[in-house]
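So the structure is just underneath, and the comments pick up after that.
Of the protein chains in this complex, one is absent; all others appear in place.
Labels run A and B following the written order; every chain starts at residue 1.
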Amino acid sequence: MIGLYAVVIGAPRGALGARGEPVRIIIRGGLEAVCGEPPPPLSPEALRAHEAAVRRIADEAQACLPARFGASAANEDDLLQALGAREQELLAALELVRGREQMNMRVHGAAAAPAPAGGPGTRYLEGRRRATRLPELDPLRSSLSAVVRAERVEPHEEAGLIASVYHLIDRGASADYRRAVENAALGGVRLSLSGPWPPWSFAPELSP
Amino acid sequence: MNKDVVAMQVGQLEALRREIERRAEKAPRWNADPKDVQKSVARLVLALIEFLRKLLERQAIRRMEAGTFTPEETEAVGMALMRLEETVHDLAKRFGLKPEDLNLDLGPLGRLI
Partner (left out) sequence: MRKPPRTPAQEIIAHADSSLLEIIDLVLNKGVTLQGEVILGVAGVDLIYLRLNALLCAADKVLPPGGRK
C-alpha cells in the first residue's frame, strides 16, 4: 500500500514524509504523485504530521494539490489508474494553483434575511444564492480583487457561523490580503483568518 | 483598522468545532444492513439525487446571476428546486436518514475506521 501526500508539478527530490521517510515520486503524464508510507491510524499527531509533510512539499513545488489524509492506493498500478482517470481535471487544477496558496476565512454573525421580492420560487432561489455566494462580502471582494485568484464558499448550519470562505492568493501576498480584510468596512459580520496554507480547497472535488 | 478581524473567540471556535464534528464521517460503508436492505438502497438513491439537486441549484444560481433567466423562469426553476429539496428530505426522513447520510463524498476515512 502507498500513501499519497500530493499531486504536483516540480516535485522536490529529497523531501521527507510524515514519518520522516523519503518520498517517492511516481509520474503519470504531466502529473507527479508524491508518495510515501501507507497512512497511519487516525490521531492528532498523524493529522499534524500529514499537514506538515504536505507543507514541506508545497513550499518547494511549482504547483501543489494536497492529498487528503488517508489517500492511498494498494499499489503503484492502482495509483496510476486512479490518477489517469482524472488526468485532465488534475492538470487544470494544477495550473490554477501554480505559485499560489490559500487563506481561510470564517464568517461569523447572523445570516441576513433575504429581501422578500417575487414569488416563493424566486425567494427560495435568492435565499440559496445568498447562502452559497455570500453577497454580503462583496465590498470586501472589491478590495481583494487585486490579490484573490479564486474562491470557494462553504455555507454552514451552525448558529452564528455563516460560512467558511477559502481564497487562493499568489504566494507571498498574505500580508496584503490581511491588510485588505482589516480595512474592509463590513457591518454585521465578524471575520477570522488563518493561513497561508497550501491550496487544499482547490483540488478537484466530487461534490458540487 | 477594522476590529472585527480578530483571532477566533471561544464561542466562534466552538461553533466551528461543532460544524466539523457534524461532518466527520459516521457510517462510511454503504453495505446494506441485512435487516434493512431498503434503507441502504434508499440511502444510495437519495444521495445521488441530492448530488444532482446541488448541481442543478448551482447552475440555476449561475444563470440567475448572469441574468439569462426571465422572471417567470426564475420563479419556475426556484419552485421546482424547492419542491425537489423538500421531497428528498421527506423521503430521507421516512427511512430514518439524516442530511449528512446523503453525502457522497466518503473520502479515505471510510477505509480507516
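Simple rule for what comes next: contacts are C-beta pairs under 8 Å (C-beta built on N, C-alpha and C of every residue); 3 or more make two chains touch, one makes a residue touch a chain.
Everything quoted here is computed from the prediction, not taken from an experiment.
Chemist: For the chain that got dropped from the picture, name the residues of chain B it touches.
Modeler: Listed in rising order, the touching residues are 7-8, 13, 16-17, 20-21, 23-26, 29-32, 34, 37, 40-41, 44, 51, 55, 58-59, 62-63, 66, 68, 104-111, 113.
Chemist: Write the list of chain A residues that the hidden chain touches.
Modeler: On the side of chain A, residues 4, 6-7, 42-44, 47-48, 50-51, 54, 65-69, 71-73, 79, 82-83, 85-86, 89-90, 104, 164, 194, 197, 200-201, 203-206, 208 touch the unshown chain.
One rule holds for everything that comes next: only the chains that are shown with their structure count from here on.
Chemist: Report the inter-centroid distance (CA atoms only) between chain A and chain B in whole Å.
Modeler: Here the centre of chain B sits 19 Å away from the centre of chain A.
Chemist: Please name which positions on chain A make contact with chain B in the complex.
Modeler: Result: residues 39, 41-42, 68-72, 106, 108, 118-126, 128-129, 132-133, 156-161, 178, 181-186, 189-193, 205-208 of chain A touch chain B.
Chemist: Which residues of chain B touch chain A in the complex?
Modeler: Going through chain B, the ones touching chain A are 1-2, 4-8, 11-12, 15-16, 18-19, 22, 51, 54-55, 57-58, 60-61, 64-65, 71, 74-82, 103-105, 107-109, 111-113.
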